[in-house]
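One protein chain omitted, others in place.
To keep things simple, chains are lettered A and B as they appear, and every chain counts its residues starting from 1.
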Amino acid sequence: MKRPTAKPSIGLRRRKWASRLSFPLAIALLVVCATAVIATEPGSTESVLDMRVAIDTLWVVFTGTLVFFMNAGFCMLETGFCRRKNAVNLLAKNLIVFALSTIAYWAIGFAIMFGDGAPWLGLNGFFLTGADNSPATGEAYSGIFHSLNWAGIPLEVKFFFQLAFAGTAATIVSGAIAERIKFLTFFIFSLFLVGFSYPITGHWIWGGGWLQKLGFWDFAGSTVVHSVGGWAGLIGALMLGPRLGRYKNGIGVAMPGHNLAISTLGCLILWLGWFGFNPGSTLTLNPREIGHILLTTNFSAAMGGIGATITAWLYLGKPDLSMIINGILAGLVGITASCAFVSPISSLLIGLIAGIIVVFAVTFIDSWQIDDPVGAISVHLVGGIWGTLAVGLFSVGPNIYPWYGNGTGPLGGLLLGGGIQQLLLQLIGIVAVAAFTVAFCSLVWLVLKVTIGLRVTPTAEQIGLDITEHGMEAYSGIPETDDFGA
Amino acid sequence: MKRPTAKPSIGLRRRKWASRLSFPLAIALLVVCATAVIATEPGSTESVLDMRVAIDTLWVVFTGTLVFFMNAGFCMLETGFCRRKNAVNLLAKNLIVFALSTIAYWAIGFAIMFGDGAPWLGLNGFFLTGADNSPATGEAYSGIFHSLNWAGIPLEVKFFFQLAFAGTAATIVSGAIAERIKFLTFFIFSLFLVGFSYPITGHWIWGGGWLQKLGFWDFAGSTVVHSVGGWAGLIGALMLGPRLGRYKNGIGVAMPGHNLAISTLGCLILWLGWFGFNPGSTLTLNPREIGHILLTTNFSAAMGGIGATITAWLYLGKPDLSMIINGILAGLVGITASCAFVSPISSLLIGLIAGIIVVFAVTFIDSWQIDDPVGAISVHLVGGIWGTLAVGLFSVGPNIYPWYGNGTGPLGGLLLGGGIQQLLLQLIGIVAVAAFTVAFCSLVWLVLKVTIGLRVTPTAEQIGLDITEHGMEAYSGIPETDDFGA
Partner (left out) sequence: MKRPTAKPSIGLRRRKWASRLSFPLAIALLVVCATAVIATEPGSTESVLDMRVAIDTLWVVFTGTLVFFMNAGFCMLETGFCRRKNAVNLLAKNLIVFALSTIAYWAIGFAIMFGDGAPWLGLNGFFLTGADNSPATGEAYSGIFHSLNWAGIPLEVKFFFQLAFAGTAATIVSGAIAERIKFLTFFIFSLFLVGFSYPITGHWIWGGGWLQKLGFWDFAGSTVVHSVGGWAGLIGALMLGPRLGRYKNGIGVAMPGHNLAISTLGCLILWLGWFGFNPGSTLTLNPREIGHILLTTNFSAAMGGIGATITAWLYLGKPDLSMIINGILAGLVGITASCAFVSPISSLLIGLIAGIIVVFAVTFIDSWQIDDPVGAISVHLVGGIWGTLAVGLFSVGPNIYPWYGNGTGPLGGLLLGGGIQQLLLQLIGIVAVAAFTVAFCSLVWLVLKVTIGLRVTPTAEQIGLDITEHGMEAYSGIPETDDFGA
């Protein structure tokens, strides 16, 4: 393996200058200087810029793998929260969905989201074609992904990171519609979500689209990723209807998860993954900014967990483990939009409120007989909306943190005396993304309903999807008790 | 820790050349040179120092996330080693404890541990206030965390890393007192441990306190983290008494864990996490030092596992899986204090002895009818004491490894002909930390006992904490056999 030697670089520029100099000694000095600084070992032509590109690449690969690992987190979380007879189905869905996301996002999604084009969607860069960002040259970018131009890492690394995000949106959906959807239906829906819906609204906010230009801010995706996944899941859950026996005479019947050990593991993997999700969204390693985001992200998660524990204890009478898990996740979703823009103290409040909200949201959604087996709508949709609003409430505004830079970043939040403008902008974004996602997903779900169908047969649901859809069971050799709610 | 200073380097060569030059063009040249080196692309003002800060930040964030992930390791390890009827309780405790640690360590603990102040404890920097370390400026530090000044990364990143360590201490305790403690009692104790006890003794050793000045060395926390957690757990286990039915007529009744699959997963996650715990404690990326620490850490873990397997096979008649797990962990705890100071060969010995000791320690502690469901006292307290002594026995002494630097680092160990001095210093530290931690924790446990109580009711213990404390069970739909020991 050789180190990159491509670029014409600094050395040349300096040699040009050198030709204007007269005194021979200067030339000698120059050579020595250039040799010492630029070519510290024979054959090396690396510069500080090369190091910056290398560090940023390492940073994004590191955080991207953390976000990829969130697939394992969601997989364990959702599987454990559902009933044993559908465990294989949930495991299989969560495993294959990233594979499908990879193809859909590569072929279409990434281009729509980050390609140049209209304010509504990107129109080129399909199949990851087009000029690379050419970071190592230090030259002005001349490719077709202008909205990602500010990051100097290779295009493939940007794609890897963004793909991990897109996969997250798809995997959120699977929780809300679990235990009754057809295997194939979920896959086709996922392809449409990752190929079209997610990247279109993503383009508006991160791809140089109209919401970005308007001044809507969502640092790491409370809206872009979580609300979108939440809306898609909500529409799916509504269209599917509740699981058999989930509501009897208007009263909810608990269908407890079959393996809270793996659910808790899933929560901890997701917490870990969020240290990639939020700090990694910088796409460049700015030490102060990353330190700040780590702090706010963890503060919000902690307070989300504490808030949900106390709320559940007071409101439900017991420190319910699934509420603690969902509280931590709500805290994480809640800080995602604002993690770089709010003070640590604000992040404590944002998390606390998220943790309190999620307990009531679960109860509220259940009271509408919307059956969300894992609480995905409460965590990701409600938490995502809260997090997006939090920018308009708590943002410190420009010229406070150095990484805001050049006046970009949200205006000061309402609660910090910055006026109501940013909050209104955030509201516009929430409503716009909601409108599009609900419309698009409704259409896709509807078409799927009248074609291949959404829901398995009642018999299959009663027996369990593992046997009926996959012909196998998750825990062979371990007996089952009588089933719940079917 | 000092940065590598070995090489005779470029700077010298350039100064030699410079002394031969004069004349005005030198100035022009100088400007060009400065521009080329410092501003390698338009608008860039980055320097080699910026790169160093960026790399160190990435290093500490990477290793910090590994240490954070140890929460998942402890959670799986402890839950799997306990009985099924208390699984939800253990999962919930291990999940929420990091949230509580976050708040306690931010508000109080970090300031006490690393703030400037008395030799006994830090007195400023509460709530992470005070001047930042300002690494990116390259200016002399003028804040209030002098004991962390040697590391050039942002203060928030230092806090994140240290928080992950503090959380580890708290989570060690939960294993030793499992299956009988009240949920709320554990939380309050954790707040005191992370807010006061852990940081006070931590200040002595890592925060510029009296033990550090005396010459006591604990590189990554055999005493600071593991022994402290172990002592706290021991006192808790003593105060609580054994689980119901654990000892009948003076004879121990085995209460086997309910899920060794997740316990083994937990062990592997902890092994992984230790590659952050020990090498990350450098807080700066010194390649040679990190390579060395990786080697010694892994060697000790491997020999700990092998030693415990063989010992258990010979002594107990079977290669007991829980002993293999605890042997690996004991090897890891055992090398933690000395990983940067001992040779690879010594690390093999340290691990081997730790793996042998842990098997006998488990038996010994059990013979005293101290009920430690997961072996936390044997691994973390006994292993931590052994590891701390190992510095005094095996340390190579100054001027062997370049990262020792300027005569800092422990004296040569007794077994390497360095005399007994370092061993005595290590003993002083062990005794001092033990005395304080035992006294402090006894007081807190005692106050909790007479106020809200330590232990659940016998009925609750018999039914299991999952139903009685949380109103749910971990494995819904999977039947239970008759219970052990209740």
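Basically, a contact is a pair of C-beta atoms (placed from the backbone, for glycine too) under 8 Å apart; a residue touches a chain by one contact, two chains touch by 3 or more.
Since this is a predicted model, take the numbers as computed values, not measurements.
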{"item": "Per the touch definition above, residue among A:68, A:192, A:271 or A:386 touching the missing chain", "value": "A:68"}
{"item": "Of A:144, A:262 or A:454, the residue in touch with the unshown chain", "value": "A:262"}
{"item": "For subunit A, residues in touch with the removed chain", "value": "1-6, 37-38, 40-41, 44, 46-48, 50-51, 53-55, 57-58, 61-62, 64-65, 68-69, 71-72, 75-76, 79-80, 87-88, 91-92, 94-96, 98-100, 102-103, 106, 128, 135-136, 150-151, 153-157, 159-160, 163, 183, 259, 262, 265, 281-284, 286, 288-289, 402-403, 405-406, 408, 469-479"}
{"item": "Residue ranges of subunit B at the interface with the undisplayed chain", "value": "2-7, 9-11, 14-15, 18-19, 21-24, 26-27, 30-31, 33-35, 37-39, 43-49, 51-52, 55, 58-59, 62, 66, 83-85, 136-138, 256-262, 264-265, 267-269, 271-272, 275-276, 279, 285, 287-288, 290-292, 294-295, 298-299, 301-303, 305-306, 309, 317-322, 324-325, 328, 344, 475, 478-481, 483-484"}
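We take it that only the chains that are shown with their structure count from here on.
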{"item": "For subunit A paired with subunit B, centre-to-centre distance based on mean C-alpha positions, whole Å", "value": "31"}
